[in-house]
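Our next item is chain A:
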Amino acid sequence: MHHAHYLIVGASHAALSALHAIRLHDTEGDVTLLTRDDSLPYSPTVLPYVVSGRSDPGRVFLRDEAYFAEHKVNYLRGANVRNLNAGANAVELADGSRIGFDKLLLATGAAPLLPPIPGLAGLKFHVLRTLADALALREALPQVKRALVLGGGLIGMHAAENLAKGGVDVSVVELQPHVLSGYFDAEAAGIIEGVFSSKGVHLLTGKSVASVAAKGAGCRALLADGTEIEADLLLVATGVAPVTDFLAGSGVATERGVLVDEHMRTNVANIWAAGDVAQARGFFSDSRIINGILPDAVDQGRIAGMAMAEDPGIKTYAGGVPLNTYSFFGEQAVSVGVHEGALDSSGVEVKKQVDAAAKRYLKIVLKENRLAGIFGVNSAFDPGIMWELILRAIDLGDEKLAFLRSPQDTARALMSRNWR
Partner candidate 1 sequence: MGAAYETIYFKADACDGCNECMSACARAKAQSDDQLQSRIQIVPSGEGFELALCRQCGDPECVLNCPAGALAKNAGSGVIAWDGSKCVNCLLCTVGCAYGGIAYDAQAGHVIKCDMCAGDPACVKVCTTGALKHVKTARIYNEVGNLEDLFAPGLSGCQGCNTELIMRHTLRRIGPDVVVATPPGCIPGMGSVGYNGLTGTKVPVFHPLLTNTASMLAGVRRHYKRMGRDVMAVALAGDGGTADVGFQSLSGAAERGEEILYICVDNEGYMNTGMQRSGCTPYGAWTSTTPVGERAHGKTQDAKNLPLLMVMHNCAYVATASTAFMQDLYDKLERAIEAAKTGFAYLHIYSPCTTGWRFPSDQNIEVARKAVETNFVLLWEFNPRDGLQLTHPAENAKPIDEYLEVLGKYRHLDPDQVEHIERTLANNLARIRGFAAAKGTASAEAGRG
Partner candidate 2 sequence: MSAVLAPKPAKAESKLVVCDGNEAAAWAVSLANVDMVAVYPITPQSSLVEYLAKFIADGRLGAEIVDVEGEHSVLSVLQGACLAGARTYTASCGPGLAFMFEPYLRTPGMRLPLVMTIVTRDTLTPQSVWGGHQDAMSVREVGWVQMYCESVQEVLDTTIMAYKIAEHHDVMLPVNICHDGNYLSFGAARCELPDQAEVNAFLGEKDVNWHVALDPQRPMAVDPLTGGAGGPGPSAFVRYRKGQCSGMQNSLKVITDMHEEWGRRFGRSHAPLIESYRMDGADYAIVTIGSMTGAAKDAVDAARARGEKVGLVKVKTYRPFPAEALASALAQVKAFGVVDRSVSFGWNCGPLFQDAITAMQCAPTRIPAMSFIGGLAGADLTVTHFERVIGRTKELARDGRPAATVWLNEKD
């Protein structure tokens, strides 16, 4: 049985960030990285671009063999963890082999969450979480004239855009009243929806699918309101859920994801979790949330890696701040932080500037003179600086008005003065 000092399950952003942090502090300890995939590490975020053809599937890898060799990392492909025996400090792989560890990082990420729609189980449909999914979808495209996308989140919208650009007649069904509801309010989403509509994408928001059935080589969906949609291709992008099934009976505590503390440690002393699989404290609430975004996975991975390597420079996880960036049809949307609705209303100020015709939107949410959220469509500001302003709880003081008027320049000046 191979025994690793550091065993990392997963090979995407959280895993690679942890590996990087470990190697900054411990250049020698045995590190073994397990991935279900049969390839070098890649990011799920890049997959829509593989589908669209923008990204060459041969050039999306985040690390190469030379990196692993140079950093003395044992990188195992096709290693699907079947279960964890925390007491024995070992994992068992699907092929029955076992790998021991001194310290374990769970960075298994998330997998598509399939909605309980009658008829779906027996149907041929696509999801988009792995490179194999992306390649399968890309291969299917040339034959597709009409497509149905279930879910108006980031993956669904990316896919819809790519399909539309390929000349496909696309319909998107979203249960929420507007698309991208995790990040944008109705007004901002309205601008985004307008762009999609102008490109011929049918957005059916506030709708649920009652059933789906096969129709020829494609499918037919019946919505709750009675609408029928036929399509050659069905993409299910209704959300993801942490991959925790292999933890059953392991003693590692889970809720929706693996519960971790402020150093990404689980309830088991030598096991950590980071990234989309982890349920960690939120910045704006005491409860533990699954933030599920790439920059947070990088952050959590670093903290976990530093904790595992016992790096004395470790900092406490500040808590997940929702944020995202979204480019669509050449337009940009960015969201950092929370909307006013998520905050106790005392001391909350909201400033909104909207020019729907120019497809421009900006909303700033302040709480007690500190930034809580900033959301923009085609509005220039630096999300990294805004995130830092939130984390540092910088009091805008006399510069509040300047900030509200000109958030990018004012934030840059604040940054340059405060943490240059």
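Picked so that all candidates are chains of the complex that A comes from, given by their letters.
Keep in mind that, in the parts below, contacts are C-beta pairs under 8 Å (C-beta built on N, C-alpha and C of every residue); 3 or more make two chains touch, one makes a residue touch a chain; residues count from 1.
Values in this document were obtained by computation on a predicted structure and should not be read as measured data.
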Report task. Please find, within this complex, the candidate from 1 or 2 that touches chain A. Result -> 1
Report summary line: chain A residues touching candidate 1 in their complex are 13, 16-17, 20, 24, 42-46, 49, 54-55, 59-62, 294-295, 298, 302, 323, 325-327, 330, 332, 334, 336, 378, 380, 382-385, 387-388, 408-413, 415-417, 419-420
